[in-house]
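Before we start, here is the structure in question, set down as structure tokens.
The complex is shown incomplete by one protein chain, all other protein chains being positioned as in the whole.
Note that the chains are named A and B in the order they appear, and that numbering of residues resets to 1 at the start of each chain.
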Amino acid sequence: MKTYRKELWFETRTRRAFINITPKVEECLAESGIREGLCLVSAMHITASVFINDDESGLHRDFEAWLEKLAPEKPYSQYAHNGAEDNADAHLKRSVMGREVVAAVSDGRLDFGPWEQIFYGEFDGRRRKRVLVKIIGE
Amino acid sequence: MKTYRKELWFETRTRRAFINITPKVEECLAESGIREGLCLVSAMHITASVFINDDESGLHRDFEAWLEKLAPEKPYSQYAHNGAEDNADAHLKRSVMGREVVAAVSDGRLDFGPWEQIFYGEFDGRRRKRVLVKIIGE
Partner (left out) sequence: MKTYRKELWFETRTRRAFINITPKVEECLAESGIREGLCLVSAMHITASVFINDDESGLHRDFEAWLEKLAPEKPYSQYAHNGAEDNADAHLKRSVMGREVVAAVSDGRLDFGPWEQIFYGEFDGRRRKRVLVKIIGE
């Protein structure tokens, strides 16, 4: 069995952002030399997500508006977690979108449908944060 | 290490549907010959889900009503993604229900609690769509 590990770093200029990280994960996979197995991509921070969806800017605006409706950022005082921090909404938003993705690796490639793209979802940005890529297989 | 891969195809007659795919995944597992490992079951389309819950028709009606409340299909114009397409709500619903399930394989079986059943959740059906089953182990 082979294993591979890499951290990807991000620092967004806005509080919230969606970044397509598929090419970076594909680079990891090529570097790993693994041709059959599973690839875990997970947010190492609890106010960020890794998820799979469409790379379409209208949809990303819909996600932003929808998550703000389900778990609004403001007023900060509505959340018990806020005080020293102001990011309770980011913890909730990340819960909706998910922490991690597990992708199949088949024949040396991410085994995806035609529109599947991996995104880093940032909900409390403007600082350096990490995503873990762990691949196991052979 | 052994690996196994299969695609399951679906075409629902309605826009939304829940289909119990546990027997199909069990067939895959038997075919794989794998007795210890992990089994990934993932939607290859970004307007569909794979999730684990109860096979109870009342609950499925509750899921339908609840997802329509969280992310209503109509009016289509409420979503920036819609225009050429009308399925923005399906992308959001799938985000709530999840893309994938990772199940343990122990002693040649899906290692499940008594009520765990795997479902394909279709949110934009009436066309052929796929689920990937990838099993690794030995």
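Note that a contact is a pair of C-beta atoms (placed from the backbone, for glycine too) under 8 Å apart; a residue touches a chain by one contact, two chains touch by 3 or more.
Note that the coordinates shown come from a computational prediction; the quantities given were computed from them, not determined experimentally.
Visitor: Of the residues A:Arg15, A:Arg61 or A:His91, which one touches the chain left out of the display?
Guide: A:His91
Visitor: Residue by residue, what part of chain A touches the chain that was omitted?
Guide: The list for chain A reads 1, 3, 5, 38, 40, 42-46, 70-71, 79-83, 88, 91-92, 94-96, 98-100, 102, 130, 132, 134, 136.
Visitor: Can you name the residues of chain B that touch the chain not displayed here?
Guide: The missing chain touches chain B at positions 1, 36-38, 51-54, 56-59, 61-63, 66, 70, 96-98, 101-104, 106, 111-113, 115-116, 136-138.
Simple rule for what comes next: only the chains that are shown with their structure count from here on.
Visitor: At what distance in angstrom does the C-alpha mean of chain B lie from that of chain A?
Guide: Spacing between the chain centres: roughly 20 Å.
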